[in-house]
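Just one protein chain is left out here, and the rest sit where they should.
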């Protein structure tokens, strides 16, 4: 990943190819075996710093065809889903694969993500993104309509579809007792429908959250927020499975 | 973990002991081999649901002597630090151990957290908490003043001390090139000092963030936020190491 | 109004009576003809500053039986309603009278507020509050159910009732062309119903807003927000009257 002084960024693989930028050509062969954090030059002499891209950088630059879960919500969702090394989780629908990748990182190399998507073009895009990020072996991609239910029983489910209230029973059936469910939806009307269904279907400890993240300018003598910010991405709904019958 | 209908929560180990609550005694021996998510009764017949505590539940109920990093910031910090399976990271100062535990979960069983704390009572408390959460083997606890510097070179550093601007050089020296630094501080004056030091000491891609999380009441026919919310915990500062000299 | 060093406040009339406080008795006769802003003592020698109460102070200390519109929303509503000297406006329902008083201040001594309330106990309370604040002569209080409509045609209407969607047509009929309507409601479900009715009933330039106000601690060496804040009061909906038929 190259970052120029004007803060423009280019993510690429160091494979010997040349990368064209508005600041000249980056010859990636010159970067082989060089340390990250170093300063280099394009063929026109423009400086850039070579950085190891973070996962958040990959997300901002990823190829996408859908709205994705942004880092401001992603980290909180991972915590509320309690996803950890070795867990088995379901991601439905996959979309462009950003949250799927985040779950795959969290379950680690001995965990597994079962990723459902009914639109083939999105599943292929997600596969492409996951392969690039080296996470494909942790994910089982499934081209399937989730109205038929899921094939696994898992620790946690992340549900990101336009009509999540239609799949609450399917989520219930595929969660272990006290397993965690997270649902994101952009409108208040959707939240109302989802919460109503959760309450009717054995879910417990339901919480609804939204986040606002505000960034500040980095002039220490004039410390102040930026003028504008993201006002809304999605409401986040969390719930845990409780058995209906007493045991 | 037992959750009563009044939403009161009790976290305990299922070890055969009895747990006293305002709703009667929980006999943990009755829970052995029972599934999480089931409903049980105290000796007075009060119902509770037995849940597997999430890490966020552990944090809310943990024994602490210091301000801790809250989940609303914790997930975002883990993403911005790009901590993943196998990473080596530094946590300074440890405090009560909440963020240390979050880092330990993220690096997985083959990663390592080097945790610095100069106050012995806090280090012991952190050790106790980490042991309870089964994370102690991933953490190297060090009773040490960080003004002398760190003993390792790592992928990422989390710095949470009252005067972070005094340790920027030490952080620089212990990060790999393009390694990630996260600093939290509650006041704008601290942010000003930290950012000034970061800019003078080879850090790059500096970002300052704060988060506001707002929770909604779960009545779907009267969907609205709660009346009050957390207004402030800490400002989060992120930066990446750039080498001074061109390479 | 007396403000003690512990920030406790007492609002009273300087009429010669004695005011009992946790810091001793304030003899108001000693304050006659003394300037506001001066420091005085209770009978036990405790210091207080005598201030002319602002309208916001009166609101915070007012006798109320209902939820009131808070200053954070009040000033914005007055601007969006475009209320100014000499205007005629409707306030329905009056409740405890806080917003009614704000409107009365804004229309000035030659304007008029027509204030509707169907519950007699609230109307009496509002009358009492308005008299105390010297605003009663600008307000016409009406004990009346607004489902029958309003008796006037006015520049602006402020509607604060539990079921505002039922009175949109009445508001339309009592507004001049391009007149301004403001509605407050606490839940998203109410907002949905109100906006739907506004769109069906000739309203225009509909805007929905909510405000978050965050206060900072006043230590200049440790500038930071308070820990907690108000997360929600009400959604504010604004609209303007458009004639159905082309003219």
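Think of it as A, B and C in the order they're written, each chain with its own count starting at 1.
Simple rule for what comes next: a contact is a pair of C-beta atoms (placed from the backbone, for glycine too) under 8 Å apart; a residue touches a chain by one contact, two chains touch by 3 or more.
Quick caveat, the model's predicted, so the values are computed rather than measured.
From the options C:96, C:188 or C:233, the residue with contact to the chain not on display is C:188.
Remark: the residues of subunit B touching the chain excluded from display are 188-189, 191-192. For subunit A, the residues touching the chain absent from view are 186-189, 212, 214-215, 221-232.
Although one chain is hidden here, its contacts on subunit C can still be listed: residues 3, 34-40, 49-52, 54-56, 71-72, 74-80, 82, 84-85, 102, 105-106, 108-109, 176-180, 188, 191-193, 195-196, 199, 204-218, 220-221, 223, 235, 240-243, 246-247.
Note that in this section only the chains that are shown with their structure count from here on.
Between the Cα centres of subunit A and subunit C there is a gap of 45 Å. Residues of subunit A in contact with at least two other chains: 188, 191-192.
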